[in-house]
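Removed from the display is one protein chain of the complex; every other protein chain stays in position.
This part shows subunit A:
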Amino acid sequence: MSSKKSRWETETAEDAAEAVRRKAEKEAKKALKLEKEKARKAAEEEAAAARRRHDDGHAQGLLGVSDEPPSKRRKVSAEPEGVNTPQKPASREKDAGEARLLRFPAPEIKPCNSVDDYEPLNRIEEGSYGIVSRARHIATGEVVALKKLKLEGETDGFPITSLREIQTLMAARHANVVNLREVVVGEQLNQVYIVMDFIEHDLKTLLDDMPEPFLQSEIKTLMLQLLSATNTMHTNWIMHRDLKTSNLLMNNRGQIKVADFGLARYFGDPCLPLTQLVVTLWYRSPELLLGATKYGTAIDMWSIGCIFAELILKEPLFQGKSEIDQLSKIFELMGVPTDEEWPGWRRLPNSKSLRFPRTKQTTGHLLRSKFPLLTTNGVTLLSSLLSPDPSKRITAEEALKHPYFRDDPKPKSEAMFPTFPSKAGQEKRRRLNSPSAPVRGDAPQLFGEVGLAGRSGLFAGLDEEEVGGGFSLKVH
């Protein structure tokens, strides 16, 4: 075969096959590494099979996987002819000859659909990043969330942050990450909408309006889901950089979904200098507050620690009014780090201008007294999530294996979660206009006792609601 040939078409497939066969004959002598590769292959197959199962789950929407196999040639002859294989036992030979190779489906390259495929229902919320509204897919009748990106003031084309948002959302496919269906466009070039599954609640609104916090068993389930989603993001080199309760959506089937990847981005190892202006203040880690430009996935873990505490307390853990106030609130609870606890923190840009008193009272954390009802393992998990030194902070993978999740009470099954009326879906439970059967013997008094008198928000209409059926609001 000559590389001087200018027209690649003139070389036929036969030439190639010939060359490959000749090569194979040469290589047949050495098969020393086969054992090792065999194990590798098994692992690869397993991973790929998992991937395929995963793909099947997302067969629709933007990354629609085509049913037909990718355009690959079929394997015609399984065995190279005349290969001399003296070292190989017959069984291995047969095994290798029938080696089942995997085909990998790939999504198609296809243009955006039009936003006219969707019928608007109601607006959910509006932020600096864009407007989220509820819409119905006209063809299928499915209700989705439509996020219109704000592109009007853009001078540099499609913003890099929105590119990252779409890229990372596509890559971070997980049961607990909100599912990106597709990106649709309007007639104008600056009309771009991200179509996601509609999820009934966000944890922030839910926590504000719930009569009492989640149970320990429920918190464990929610934390496991959050950690598992975060672990998937981190292993795919994605940092979320804005984890907080209002970005965690929750459906009525006991699942939370991480949403709003507006600040997410890929990271590398070793990490490059990145912007410090990330993460909502109350969930921002001390190294960011101290001005570190090189940071990693530990900033997400800090946010998860704050969320964990918030699930227990029903209100955000550190509600600072400014960066300095935030830092002092953190050090108040977690203690001012010593140089042994966090080597080098004094060298971070902002710490030079700050003075923190270091006395007996200010060292060591006060989590035990702040969370008197949390188990010992719960406190260790929280303190390792809220470790001021990012290098000592627990990773998502480690946290998933934490003994806290094996303690009693065990994590509650998703199916057993209570349901709530959805504010975003403008729901209020129906009340039938007919005389009702006697309602739950003693329950009304019980409601009074637990202090639901001053309820507002989601639960304001509780008295007019239909009671009974498959669910009831949790009172203990």
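Note that in this section contacts are C-beta pairs under 8 Å (C-beta built on N, C-alpha and C of every residue); 3 or more make two chains touch, one makes a residue touch a chain; residues count from 1.
We adopt the following convention: contacts and distances are computed from a predicted model.
Colleague: Out of "tRNA-splicing endonuclease subunit Sen2", "Ubiquitin-related modifier 1", "RNA polymerase II holoenzyme cyclin-like subunit" or "Phosphatidylinositol glycan, class T", flag the one the UniProt entry gives for the chain missing from this complex.
Modeller: "RNA polymerase II holoenzyme cyclin-like subunit"
Colleague: Among the options A:122, A:235 or A:413, which residue touches the chain absent from this view?
Modeller: Considering all chains, including the one not shown, the answer is A:235.
Colleague: Decide which residue listed in A:122, A:140 or A:190 touches the omitted chain of the complex.
Modeller: Looking across A:122, A:140 or A:190, the contact with the absent chain belongs to A:190.
Colleague: Touching the hidden chain in the complete assembly: which of A:138, A:163 or A:366 does that?
Modeller: Within the whole complex, the residue contacting the unshown chain is A:163.
Colleague: Residues of subunit A in contact with the chain that isn't shown?
Modeller: With respect to the unshown chain, the touching residues of subunit A are 1, 3-9, 11-13, 15-17, 19-20, 23-24, 26-34, 37, 40-41, 44-45, 47-48, 50-51, 54-55, 62-63, 66, 68, 70-77, 80, 83, 85, 96, 99, 101-102, 104-112, 156-158, 160, 163, 166-167, 170-171, 173, 182-183, 185, 189-190, 192, 232, 235-236, 265-266.
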